[in-house]
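Below you'll find the structure, written out as structure tokens, and then a few comments.
Apart from one protein chain that is not included, each protein chain of the complex appears where it belongs.
Letters A and B name the chains as they come in the text, with residue numbers starting at 1 for each one.
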Amino acid sequence: MLKALTSRLTQAVLVMLVVTACAFLMFRYVGDPVRVLSREDATQEEKAELARALGLDRPVLVQYGGFVARVLRGDLGVSFRNQRPVATLLAERLPATLELVFAATVLALSLGIPLGVLCALKPDSVLARAVQALSLVGVSTPTFVTGIVLILVFSVGLGLLPSFGRGQTVDVFGWPTGLLTASGWRSLVLPSVTLALYQLTLIMRLVRSEMIDALSSDYVRYARARGLPERYINFRLALRNALMPVITVTGLQIGSLIAFAIVTETVFQWPGMGLLFIQAVSFADIPVMAAYLLFVGLLFVAINMLVDVIYALVDPRLRASAR
Amino acid sequence: MTTPALAIDNLRIVYPREDEEPFVAVDGVSLSIAPGEIHAVVGESGAGKSTVANAIIGLIDKPGFVDRGAISVGGRPLGSEGARLGRDIGVIFQDPMTSLNPLFTIESQLGEAMRFHLGVTGRQARARSLELMRAVGIPEPERRLSAYPHQLSGGQRQRVVIAAALSCDPKLLIADEPTTALDVSIQAQILKLIRDLADQRGLGVLLVTHNMGVVAEIADSVTVMYRGAAVEQGPVGRVLTAPQAAYSQQLLAAVPRISEKLRRFAVLSQEDEQAGAARRRIAADYGAGRRGGQAPLLEVRDLVVEFRSGGLLGPPRVFRAVDQVSFSIAEGEVLGLVGESGCGKTTTANVVAGLVRPTAGEARLAGALVAGKGARRPDEAGRILQMVFQDPYSSLNPRLRVGRMIAEPILHHAVAASREDAAAQTQALLEAVGLSRESAQRYAFAFSGGQRQRISIARALGPRPQLLICDEPTSSLDVSVQAQILNLLKDLKDQTGLAMLFVSHDLAVIRQMCDRVAVMQAGRIVELADADRLFEAPRHDYTRNLSDLIPRVENARARAEGRSTWQT
Partner (left out) sequence: MIGGLRKAPLSVLIAAGLAVTIVLVALAAPLVAPTNPLDLASFNLIDAELPPAWVEGGDPRFLLGSDNQGRDMLSAIIYGARVSILIGGGAVLVAASLGVALGLVAGFVGGRLDALIMRIGDVILSFPTILLALMVAGVARAVIPDASGPKLAPFILIGAIATHEWVQYARTVRAATMVEAQKDYVKAVRVIGLPTRRIMFGHILPNVMSPVLVIATINLAAAVLTEATLSFLGVGMPPTYPSLGTLIRIGNEFVFSGIWWIALFPALALVILVLAVNVVGDWVRDRFNPKLRGRKA
């Protein structure tokens, strides 16, 4: 356990090192901030002045050290595009993305697990077959297509739900939330369904296959041989084993949900970090890109660690060796 | 007459097949087990013995079904109104490692059947669990109750499985190969436990096994199955000493015995005239290439193999798999390496074969240093030493034709002058091991386990080796196939003068094959002696213990005369 945790930590540090180095390299060499920031008709002197102001003339390692130090202080630089601190920009956008991802995860888990169990227990039922077929359509449909179709049907066609923005928000301790207003909820429906659909199919398929594995295992055979009730075997014995990998996968899925949020936010013009990032990519706004990379890297590392800890608490095989 | 614990009447189990006649897995089997009686069902793989057990517990693999026949337990038919699984019937499976759910405690898994079938409270279940754990001989039961399966050893887990099976005081215990996954010493304990439980509790036991020794030691009566039918039934003493059916006679003749060495097993040979002729031609090559001199062919001195693990935090854990092992093999001699799993016998063989690097010590093959400090394995070592492995399924490359597999070492070591010559030699080798020439064109999946071992032997013989390492070559085979393969190896040895390092956990097989025997325990050789001396008068305690604990089919005679043989 201790060994597993150390190797995890080492890996986390490694990932963060690689990520900061990438972010720095991007920041320093890729964007050519001078060209982006100066006017079309700027003179050489004006450009050199700007480069000095941005600190681009110092040695590389000094710049990297300064970069890391600033990042650790929470100073992620200033956006080339709108001249505001990147940290502020991210902080503004974070609540929107987190609410979207949270809603999608809840949706995906609350539907995915029961459906997966159903497909494993009654593989020949009409419902299970339909769910299976639909799940294949689900993994084959890219998020943006789902979004466009939902907009076409529910916004353009039926005029039922808003197709962009997050509606009215209310500040709760400085966190602007859309979960307290009717328009906020209405705005959340389409984006969160869009984002959840892809994850839903993944979780459903995982639960199904894990459940099938568990049901064909020796210990379930042995439980049957002791005449235990079918319900008890399915929902207490097998389900617990089947849900173990779901912990890991859900954790990792939250990571990719944030990535997929880029697409969803683009389709629905949802004012989250993904939209910020995509706008940064098209404007070569390197500080924002780099900061986003740093943030996502940190988030993934944190989620991975959290998943490991939860797993260790839940799985007796790991828990015991921790003692 | 008392009500039988189990009565099976004219059972027939059928598997429907696409485009073919249905496969009859069990046909017309009847048997009856009295309370306190252990009834063994024996047979080779595919005989249908496990299918009979699965029919009683309602776990026949799809699409099979019970076509006809009646099963009753304690006088009542199966079903929710009659005899119920878990309450009236207890079951133990072969592998204790996978029978228990890794995520639940022992207490939960012991108590659940009682709660459902007897309706007892948690506290009552706990009290009874403790009692059961004492009854099956688990030390410190209070502490073990809250343990998880992975914290228990294999033998303890099987005891827990038995305790759980007994939790509702069943009339019948079904044990499907209950000790096959266990080492000899633990096997002896578990078998004794089952015998005691049957005697003390009046439990009827249906024991499914392939091991005749186990039957001879603890069963009262036996059913011999062959291709779904019961070919012979009766008390163990009579069936095992004076079998009536032709199949039973064949089966018993194939069982290797520890008490005497046979020249060959008296089983039907599958080989024809051509095989003998082909073998003689190969033997002729050996006559020409014989090495002179008195020096041993293989000499192993002070061999040590250590495996390291961990090391990032704290000191690395060192496991000494082989500890100061020395032995030698003369030309044409067969040396046996025997011991329980994990004793280091296979690791030793792997060092000699060049598959594992030793930590210290050395091995010399035909005078050349092949393992140890400064050893640079000469190419010739890859020719004069060949190996036959345990698992017939993993030892042949599934993607290559048999012919290419056999020809490759011949060509690599330039034993053949040309590709045509290699192909001709390949065909001769296939004939020599009792297979047809056409086998060369096929892939491994087309062959049975025994045939695959023959291919392995043909491949090993290709470069005309002088030392053959056999690592458990028959452990995965049925007993009659084992007898044929052992006969083939005996013939090859007699005709070519091939020396062998024969690794096995099975003392009886070692007895039949070896001139000298080294007994290994925890990485060390504890006794090394001529086979006859070692088996007739073992000197080391461990050797004596091992040979006492092995279930012996010979003991059926003593059982027939009403004497108890179990010596633990």
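Here is the rule we use: a residue touches a chain if its C-beta (ideal position, glycine included) is under 8 Å from a C-beta of that chain, and two chains touch if they have at least 3 such contacts.
Keep in mind the model is a prediction, meaning the values are calculated, not measured.
When the whole complex is considered, the residue among B:S45, B:S259, B:S341 or B:N397 that touches the unshown chain is B:N397. Residue A:I148 is the one among A:I148, A:L161 or A:V314 that touches the chain not shown.
Touch with the chain that is not drawn comes from one residue among B:G74, B:P170, B:P296 or B:P409, which is B:P409.
Among A:A48, A:V62, A:L180 or A:A259, only A:A259 touches the chain that is left out of the view. Panel shows subunit B; residues 350, 353-355, 377, 379, 381-383, 385-387, 389-391, 394-400, 405, 408-409, 412-413, 456, 459-460, 463 of it touch the chain omitted from the view. Where subunit A meets the missing chain, the touching residues are 11, 14-15, 18, 22, 26, 29-32, 136-137, 139-145, 148-149, 151-152, 156, 163, 202, 205-206, 208-210, 212, 255-256, 259-260, 262-263, 266-267, 277-278, 281-282, 284, 286, 289, 293, 296-297, 300-301, 304.
The rule is short, and it goes like this: only the chains that are shown with their structure count from here on.
A separation of 52 Å divides the Cα centre of subunit A from that of subunit B.
Contact residues of subunit B toward subunit A in the complex are 57-59, 84-87, 89-91, 93, 95, 98-105, 112-113, 116-117, 148, 150-151, 161, 164-165, 174, 310, 312-313. Across the complex, subunit B is touched by residues 2-3, 6-7, 217-229, 232, 237, 240-241, 244, 315-317, 320 of subunit A.
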